[in-house]
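Below: one structure in structure tokens.
One chain of protein is taken out of this complex; the other chains stay put.
Going in written order, the chains are labelled A, B and C, and every chain counts its residues from 1.
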Amino acid sequence: MALPVTNPAAPFEVTRLSHVVVQSADLDRSRAFYEEVIGLVLTESDANTLYLRGVEERCHHSLVIRRTANTPACERIGFRVAAEDDLDRASAFFSGSGLEAEFAEEPNQGRTLRVTDPGHLALEFCAHMPTRPRELADYGSHRGAAATRIDHVQAHVREIGAAAAFYGGLGFRVSEYASEDGTEQTAFRSIFLARKGNANDIVLASNLGPRLHHLAYVVHDAATTLMKVCDLLAGRGAREQVEWGPNRHGLGYEQFLYLRDPDGHRVELLSYPYQLIDLDDGPAGWSTSNADVANLWGPPAPESWFRVASPFDGVEPEPPALRG
Amino acid sequence: MALPVTNPAAPFEVTRLSHVVVQSADLDRSRAFYEEVIGLVLTESDANTLYLRGVEERCHHSLVIRRTANTPACERIGFRVAAEDDLDRASAFFSGSGLEAEFAEEPNQGRTLRVTDPGHLALEFCAHMPTRPRELADYGSHRGAAATRIDHVQAHVREIGAAAAFYGGLGFRVSEYASEDGTEQTAFRSIFLARKGNANDIVLASNLGPRLHHLAYVVHDAATTLMKVCDLLAGRGAREQVEWGPNRHGLGYEQFLYLRDPDGHRVELLSYPYQLIDLDDGPAGWSTSNADVANLWGPPAPESWFRVASPFDGVEPEPPALRG
Amino acid sequence: MALPVTNPAAPFEVTRLSHVVVQSADLDRSRAFYEEVIGLVLTESDANTLYLRGVEERCHHSLVIRRTANTPACERIGFRVAAEDDLDRASAFFSGSGLEAEFAEEPNQGRTLRVTDPGHLALEFCAHMPTRPRELADYGSHRGAAATRIDHVQAHVREIGAAAAFYGGLGFRVSEYASEDGTEQTAFRSIFLARKGNANDIVLASNLGPRLHHLAYVVHDAATTLMKVCDLLAGRGAREQVEWGPNRHGLGYEQFLYLRDPDGHRVELLSYPYQLIDLDDGPAGWSTSNADVANLWGPPAPESWFRVASPFDGVEPEPPALRG
Partner (left out) sequence: MALPVTNPAAPFEVTRLSHVVVQSADLDRSRAFYEEVIGLVLTESDANTLYLRGVEERCHHSLVIRRTANTPACERIGFRVAAEDDLDRASAFFSGSGLEAEFAEEPNQGRTLRVTDPGHLALEFCAHMPTRPRELADYGSHRGAAATRIDHVQAHVREIGAAAAFYGGLGFRVSEYASEDGTEQTAFRSIFLARKGNANDIVLASNLGPRLHHLAYVVHDAATTLMKVCDLLAGRGAREQVEWGPNRHGLGYEQFLYLRDPDGHRVELLSYPYQLIDLDDGPAGWSTSNADVANLWGPPAPESWFRVASPFDGVEPEPPALRG
């Protein structure tokens, strides 16, 4: 198997991971968690939906939470395209690729193109959102981690090669990856794909899929902030929501903390990732036998981190093709 | 006067600020400062040149320091282009624009195109550099601020409108600006221009020019790191090298510290800037009568910060046309 | 002049600086500042009084703020004694020393002995306060700097020698001092006196007195916290309340920030001072000609820091005897 080739002439211009749509059994509880612990700003809400964004984000939302009466799942991973006509080019491209894509008019993000990728992940693409002022300097209203902006999602897919090839075709590049021996000669465990000038927009992991493993927000002054968030959860009697960390990744080198939101969705808070712009900077491969991949020090991740992830709404996850 | 228009079909693709070339009267002293205080990695050096980079940078250098027997000046501001043939397109474009551009073969950055911009700034463009491993995780060798990567330069120019228009034509966008009343109706004091997905690659200020006001590196855990760097300078008996800060900018909202290197060149260390990708996010204007523009709290900048800057090699600075 | 001799058999046992009583023209405004910016806990209040304490303090208050219709002054500096009968011994001692001391029954601190020291500072001594739980781990309720505990006061006195001798007689030791040439041979500018096992309980400075120069609270994670408090004040439109810092003292080596409260009283936030227990550790002398005494880097303190201080209620400050 080989790493995906980055298409230098992508059919349309994806600029970055835009947002994630997840479900919740209790919106009040979700709101309290994301506002008070993660420190997101509630841009808007109605009886069934919360629209949240990071404190530096001008876009209307990077996280949408919808009320559900069922087991809370992930609904969509959203990407942003550069301009309105990229959506039309995207539509044409997906049709030509045999992928069923359809337009919807979505409140607060306008014309939205929906498609399921070859990893069975439910995606959507939009070109615009209403803007709001950055709340970066509204220091008096910052709470919890005051998470600044969405960084990436990690998704479990059962055909990592096909899924990664799809993103390569859209112009994503591989920043890092883990395989059995750290080269392209062996089966991939995870592939980090990037568009926005740093190391991560979407991370694909070979596992029971499709599932959302986590969504990730960047925080300032990570060492202090990550410790503080844990203290906050302790003060709320929610020590079990601290799943793993603070610690530091080998792959990517970010300081991290993994939390579980009140519906069980996993949220990563991380320090600022490195910049990845120059084409000279080829992918870095890690061997899965190297404990440093996941964390540079301390004991390994808890079992739950390897095993538990959010299903996609209405889709039964299946074991990975090559690892069953 | 109006803000420059961003050319959506730029003649060639500039990806980011690449590097700065400055002169020093004493390379040993410079090396000690940049290695021990700023925490850059010395990639390579010879009797007359130091090549330095941030701890996360894979490119060969983001700062070049050359020995001089004269008053130390700034030699060049370097930009990176996406690929080799962008240099040829750039050359053609500059010729067509009546700007004299010439190629040189530069050690450690290959074919390099040199041109003087309408603000009289000496620029160079390159497409490749040899790569080195990121030293982001070589924690035992980190020193001082362990600055991660170059972020931006600020240059004084005497015709800010013409200079900004040049960068707009190359596809730069305006993130923020300061003018007398905070709108485009009055004279600009400064214009922040960006390519790489955050708020700053080059900042133009209307002042005696051309001069290099400062070069800026990003640091992790800014609050702790900025305080630590000041302590380090105190411990070296160099308290006067701390020119201003730690403090926080209004415009851009970064935490900052301004140091003067041993030759008097100004270096800013700053926290991670916000992301600027979406085209929805229009420029933010600040009025120069608002003290918050420069710093959100505490007394204003010292006089030296407004007055002192590094000349460009062999060029006598002149007062700004519109403000004489 | 010589440094005061520490009395090894003090007539009664002072354990630490206990609290400060200051006046305010507007209690709501004071409360907002001390709760939201300094992060103190409001233990109790009535129409004319606020009782505040640090988040780790179990004692009822370390700061009392009383409403006044006049110019807000400092009322009292409070010390804690080990036990109830220390108050009786103190009373006897003061009588024998020709100092008029009188007992009062003070709400929330019981029997309280009041006396004016030879520096004309209004003091009070108490042995008990009602206790409250430490709010150190109530992370959800922490605000602003979440100041942990009172550390010291600095007072301006006009006869520093006589004033210091008084504290030496009560068993205080000198940790550090500044004089013209850094020895006991020249006039003292300031003397740092300590009881509680670190370097500071009361600092005496030779200046127009008696006046309260500042009261000081310790904060955790000082670099991050001090920067954050400045941001908070900026966000409140109160940038001018940041008087000086963040910076680091030479004398004492703490990181510091000086704020002015809404009535103009000066509050220092500082990092944890060093421990001073061993009798082997003699006083450290600094020369006032050494700029490092006040701050290790950056420009000197603003003029206001040298000139402005809070008068004591009903007492007209006078110039220092030896420096007129």
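Of note:
Simple rule for what comes next: a residue touches a chain if its C-beta (ideal position, glycine included) is under 8 Å from a C-beta of that chain, and two chains touch if they have at least 3 such contacts.
Note that this is a predicted model, so its numbers are computed, not measured.
Shown chains touched by the hidden chain across the complete assembly: A, B, C. Checked against the full complex, the candidates C:Leu136, C:Ala187 or C:Ala238 give a single residue touching the omitted chain, namely C:Leu136.
Shown as candidates are C:Ala2, C:Ala32, C:Ala82 or C:Ala104; the residue that touches the absent chain is C:Ala82.
The residue from A:Thr6, A:Thr224 or A:Gln275 that touches the chain not shown here is A:Thr224. Although one chain is not shown, part of chain C still touches it, namely residues 15-16, 56, 58-59, 80, 82-83, 128-129, 131, 134, 136-137, 148-149, 196-197, 218, 220-224, 250, 253, 271-272, 274-275, 277-281, 296. Taking the whole complex into account, chain B touches the unshown chain at residues 36, 137-141, 221, 224, 228, 231-232, 234-236. For chain A, the residues touching the chain absent from view are 223-224, 226-228, 230-231, 233-234, 239, 242, 244-248, 255, 291-292, 296-299, 302.
Rule of thumb we're sticking to: only the chains that are shown with their structure count from here on.
Each chain gets one centre point, the mean of its Cα atoms, and the points for chain B and chain C are 44 Å apart.
Computed centre separation for the pair chain A/chain B is 32 angstrom, with centres defined by C-alpha atoms.
Centre-to-centre spacing of chain A and chain C amounts to 50 Å, using the average Cα coordinate of each chain.
Contact of a single residue of chain B with at least two other chains is seen at positions 222-224, 296.
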